[in-house]
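Omission of a single protein chain aside, the complex is shown with its protein chains in their original locations.
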Amino acid sequence: MTDSIVEPFLKGNTGRNTRGILRLSILCLIAAAAIASRLFSVILDPWFNFRATKYLVANGFYDFWDWFDDRTWHPLGRVTGGTLYPGLMVTSGAIYHALRALTIPVDIRNICVLLAPGFSGLTAFATYLFTNEMSTSPSAGLLAAAFMGIAPGYISRSVAGSYDNEAIAIFLLVFTFYLWIKALKLGSAMWGALCALFYGYMVSAWGGYVFITNLIPLHVFVLVCMGRFSPRLYVSYCTWYSLGTLASMQIPFVGFLPIRSSEHMSALGVFGLLQLIGFVEFVRSGVPSKQFTTLLRGFVLAVFTIAFGGLVLLTVSGVIAPWTGRFYSLWDTGYAKIHIPIIASVSEHQPTAWPAFFFDLNLLIWLFPAGVYLCFLKLADEQVFVVVYAILASYFSGVMVRLMLTLTPIVCVAAALVLSHLLDTYLTMTSPDAPAEGASDATNGAAKKAIKQDGLRSMRSPLVGIYTTFSKGSVVSALTAYLLLFVLHCTWVTSNAYSSPSVVLASRMPDGSQHIIDDYREAYQWLRQNTKTDAKIMSWWDYGYQIGGMADRPTLVDNNTWNNTHIATVGKAMSSSEEVSYPIMRQHEVDYVLVVFGGLLGYSGDDINKFLWMVRIAEGIWPDEVKERDFFTERGEYRVDGGATETMKNSLMYKMSYYNYHTMFPAGQCQDRVRGVKMPDQGPVLNTLDEAFTSENWIIRIYKVKDLDNVGRNHTAAASFERGNKKKKTTKRRGPKVLRVE
Amino acid sequence: MHFLRGLLLSLLPVAALAAKNAPVDKFTKFQTKQLSSTPLKLDDAIYAQLTSAPRDYSSVILLTAMEDRFGCQLCREFQPEWDLLSKSWIKGDKMAESRLIFGTLDFINGKATFQSLGLQTAPVLLLFQPTTGPHANPEAGPSRFDFNNGAQSAEQVHRWIARQLADRPHPPVVRPINWTRGIAITTTILASITFLTVAWPYLLPILQNRNVWAAISLIAILLFTSGHMFNHIRKVPYVVSDGKGGVSYFAGGFSSQYGLETQIVAAMYGLLSFATISLALKVPRIADPKTQQIAVIVWGGIIFVMYSFLLSVFRIKNGGYPFWLPPFS
Amino acid sequence: MRWILSFLLLAFLATVQAVSSAGYKLLVVLEELADKSKYSKYLGDLEARGFSISYESPKSDKVALFTLGERAWDHVLILPPKAKGLGPLLTPKLLLDFINAGGNILVALSASQPTPSGLISLLLELDIHIPTDRSALVIDHFNYDTLSAAEKHDVVLVPRPDAIRPDVKNFFKGDGKGGEAIAFPRPVAQTLGNASPLLTPLIRAPRSAYSYSPKDDVDSVEDPFAVGQQLSLITTMQARNSARFTVVGSSELLEDTWFDAKVKRSVGMNGAPAGNEFKTSNQAFAKEVTGWTFKETGVLKVGQIEHHLNETGSEIVSNPKIYRVKNNVSYSIELSEYSWDKWIPFTPPTGDIVQLEFSMLSPFHRLPLKVAETTLTSTIYTTSFKLPDQHGIFNFKVNYKRPFYTNVEEKNTVTVRHFAHDEWPRSWVITGAWPWIAGIGATVTGWVAFVGLWLWSKPVPLKGAKGGKKNL
């Protein structure tokens, strides 16, 4: 009976509709799951984007465009409108106004919080479309969408409240690629234009657009090398490049980079190459003659080499900007550490160890190569794309942790391909019946000949199918088990690793209960309530956005590290002695200094551990005044205890971190739990700063910068008088004496 | 600065001497000398004369010990850079607007100076600012360039000197074009081109062979995804011996690894994906049901075991990771 | 800004009774009230000028400088006590706190009564040094009073002081006729460190004077504490918060006996013959010194500060928060000076000017402020200039610090933003852009024409490239 009921739904037209509906509902479920799995905890971060969005919503688009932010990078200020990727803010602003237009009263904050999960649903959908372009099997797309929806590698940057460019960028990345494949397949200018449009959107949203800018030309180049030039290729690429470049140049921050900087030169070069080849093809179509074509080849080669040489010449002569450091450091991996410490100092710019890969994409990581291999079966243009993408992305993600983000989509796609292929093979009711020997031989032989030589080795023999139900059952059940395990893994990772915002630390008590350490917000609240609204806060740049956002106070430097010198100035102030740093702080009108100190709690991400970066960055600007060498002992150790170097002990950062720290311990037991060393019983002495606030677990320490002494003494003298020891009568002054002059 | 005092004391008589019997400008004398040969070879006397006040010029002096018996590796490494620097500076500053004298004092000729400066190590690079004239800053003693992180390139030293001698011309360091290298490169390029043209018909099938490309790309992917770049950048050790004689294959800690470890992981990945490929592609093409059955079981088993082993390895790296598969738990 | 308010308040008080701009509560610390009579004229003058004086002995507990953490007195006058200490309520720390809280102190030293150690360490903190031997005193064999000190030469006659620098206002030259002298009976020498700009010697000893201690240098002075003009007889210190602190070398200077004593100058150093008898101008001088110390003179007040955009065709908005790069702006500040009992327009002494700095990290502009208009009680200084071509957070800063004048340090922060996207010259104005604009025009026309052809062109029989090139 059941058959008779189900029957009509699975046949003919209705059947297609049913499948369509099923697919749609599955997709919706996947999107829902993707969104739901990102709602573990909600804390808005980074705050700057939220601030910018609020400004956009409050003052409108054009004011945002020309926004000059005088609450950061004091006293330089920041031309924010021209130095950020507006895509994120504009998107949420648009959504906000749309909802308002639909008379749905909504707070911009909620939009910002929920933007990333929402877009993750879209990403799943885009992945579905992309994968469908790759394989004929309908299940591949759904699987890929499911993977993309819950893969921790992507969740890490798109949990609710993580309001960063990546939140929308990944969707745009995948969707642009989908459109590119579409355009390439159809050779249609319209799809190419759409691709360019979304490429423009991507450019407006994330600096990672350079990945697309280089991947697509690379793909085209590989295709050309494989001798796959075709009008489709020509049309789609030229449309994409011309329109896309124009679109990208509309973003003030990008401006003329697409024609001036080396990152974009590959795209330009391939564009020129295509023109050449197009021309050659056209001529050949006109005049078919063997010699002529060879001649043309030579001509093409010549022109190509000349153009390339010209490009190089321009680069050397500086008309075309050389690689920007960030990009260059991807190739020469040692480069950043020497030349641009700022970039090297960022934690997410570190290389990736293998556990990170496994952590972020559990079993996908080993399904991934299989999927890529599968692409070699029928090496059509789009499969070539997958291969190129896979290799490039795995390289990048190996070099930089944050680029794991660009790897995740292709991994999901590849894994889905192979998995769907497996399921299609093992999940069919029909089994082939055991063949008779001779026949099989004959067929095999015939098949062997039929298959041409350059096919994959695994494809030599003809497809037969799976005979026994047992093997089907075993394989399928095993796969299901793995998939379930994968789901468990994703949930666990998401709930444990990626849902703990940076400002709130969770620690386990001895009894296993979770203990929330909320020092950051405590300190920012203190700043908000106890300092005047224009009090300038000096801290290392990692905390700039948070101070600007949560405490709403002007900062000297922040996470947008556009001005190396200014950061180096802060680094110098932190790493020099009080006598040097006090004038710097006065000059920059600093009112409070904020340091992060993990010594009491064993919180390893504190400023003393980051200190060497400050020193290096400062040394890059003032090699004579700050020397990294001086912070290492004779035996080359970086010590903070009694054996620390004098420079270290006199540096402002050291003093601020350990000021009064010894008072927390009984004599002789003062120790630093991060560095795991015993501290001297006599703490450092601060003359130019007053301790203003220290958070519950001593993670945040805030100091107030003293004013000049009212009666004109230097701070050392004033402080010692405050401590109650009288000044010595100046007996016989030594050296040549000095007369008082007016 | 004690060595400065020593210097001054050791110089006073010479200074007086120089002051008396040097009506002709010291600088022009040295300048003409160094135009012919730079850097100047110094001995105690010339050194003293060169560095005696009043100076209306600045001088950079390398105190070195080139003889083998001193075994000063650094000196020998730095010497060519030093010569290059001084030559290109002098060549670039014919008019001597920077008024800079380059000198080299070898320990053989300059024992007294070394003692008076109380120098134990070589090389030492001293820069003497002028005591008179437009750029005079008398109270600053000779500033000293530290070699504490290895031999320096001519450019680095040039940068240092340029910092010291502000608002004076700094002729850049020009390295002579390395002809031999260029020739070598061109020859290799030509050779490779000819080789290609000759071997093209044989290479072409290899280039067009999918299996080769597939293999290459898979290897690349496995390398990268098993954290090879991390090893490359962080220069991690290949294996580390645990306390008791043996070697520990897996580094404890989430963000640290050994060379061998990554290779093991890569092998596991490779095996897993190979098994998957076989399941997906090979097995359905096996005509004989029995062999197919066995193949399915074998490959499926391999995947299962390998995966569980992978999980267990991961549990080593990341304590508190709850999931595992039998048999490795 | 808050102290301006308080000034306004005090100005109001001033209208009630002619008194110092910094309040009228004066504490006089002296050992026993009997001594009061010695200073009756001096104190009388003070009372006449509207100070409400309360006399306390350092021992008494009513001498406390702070009550409930608030400053209890506006001014303190410390006359030399007989005891060696000033007691627990006048420790150097408290006195310093009093100065930091804005109170003014006048200390009178005396060679006959040893200076208490508390005071000495306070002076040391301020980098003022006095002889280690408490009984040391200044004598001068060339400028002594032949009537009272014919033998001991320990009454030094000093003319009215000149300005310490030509560009510094001199509040102590009396009517300026000259020819008067101030008698310093047995003064205690002070020397000043060279570093602090807050210290100023109000009056210095003559070239030939020197400080000797009667105990040690009996027959000949070997190593005097200080000599000549390096030793100052009256020293002033004006703190950064404009609190004033004055050390008068000789307390007897303030006594009635010396207010109307007759003196006769000895033969001067340059052989100037001994003058004839005349009256000391101690009383007038004491008034000037005390008046300055207690902020009756040399007090500056900032009235209204105003800056606005100075472009043609822009409506004037006062004190905007933000300007644009290269805007023309004008700035004006209103200054008044307090002189004894009223606010008068402030004009800097000849050779001195008020300057405006426009600074970020370092001054980009430092411009002289010119007098725009003068009201009854104030002068309005103004200037207008073009903002630098550097965006950032800038300060209009008037930092007028001069000896004997209270500090004026006014900082008004404004933001200077970059050019907005629509504030640049339009492209057709830029001649270099014409070819590109023309290029756009050409492309557009070409495109339109091409569309027309594409739609409506009839193919011509010859084998044209066009058909081949554009098949859909």
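Going in written order, the chains are labelled A, B and C, and every chain counts its residues from 1.
To be clear about the criterion, a residue touches a chain if its C-beta (ideal position, glycine included) is under 8 Å from a C-beta of that chain, and two chains touch if they have at least 3 such contacts.
By definition in this document, contacts and distances are computed from a predicted model.
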**OP:** One chain of this complex is missing from the view, so tell me which of "Ribophorin II C-terminal domain-containing protein", "Gamma-secretase subunit Aph-1-like", "Ribosomal RNA-processing protein 43" or "Dynactin subunit 4" is its UniProt name.
**Re:** "Ribophorin II C-terminal domain-containing protein"
Original post:
Of the listed residues B:Thr132, B:Gln208, B:Ser241 or B:Thr291, which contacts the missing chain in the full complex?
Top reply: B:Thr132
**OP:** Taking the full complex into account, find the residue in C:Leu33, C:Ala83 or C:Val448 that is in contact with the omitted chain.
**Re:** C:Val448
Subject >> Contacting the left-out chain in the complete assembly, out of C:Ala101, C:Val221, C:Ile344 or C:Ala420 >> reply: C:Val221
Subject >> subunit C residues that touch the omitted chain in the full complex >> reply: 141-142, 150-153, 161-162, 164-165, 167-168, 194-195, 197, 207-208, 210, 212, 217, 219-224, 227-229, 267, 269-272, 326, 351-353, 355, 357, 363-368, 386, 388-389, 401-403, 430-435, 437-439, 441-442, 444-449, 451-460, 462, 464-467, 472
Subject >> Contact set of subunit A toward the excluded chain (per top definition) >> reply: 61-62, 736-739, 741-742
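Going forward, only the chains that are shown with their structure count from here on.
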**OP:** With chain centres defined as mean CA positions, report which chain is farthest from subunit A.
**Re:** C
**OP:** Pull out every residue in subunit C that's touching 2 or more other chains.
**Re:** none
Subject >> Residues of subunit C touching subunit A in the complex >> reply: 93, 96, 99-100, 121, 124-127, 129, 132, 164-165, 191-201, 230, 237, 239-241, 243, 322, 360-362, 391-394, 403, 413, 415, 417-418, 420-422, 468-469
Original post:
Can you list the subunit A residues touching subunit B in their complex?
Top reply: 333-334, 350-359, 363, 365-370, 372-374, 376-377, 379, 387, 390-391, 394-395, 397-399, 418, 421-422, 425, 434-435, 440, 444, 454-468, 470-471, 474-475, 478, 482, 485, 488-489, 492, 623-624, 629
Subject >> subunit B - residues contacting subunit A, complex >> reply: 146, 148-149, 160, 163, 208-211, 213-214, 217-218, 220-222, 224-230, 232-234, 254-257, 261-262, 265, 268-270, 272-274, 276-287, 289, 292-293, 296-297, 300, 303-304, 307, 310, 314, 317-318, 321-323, 325
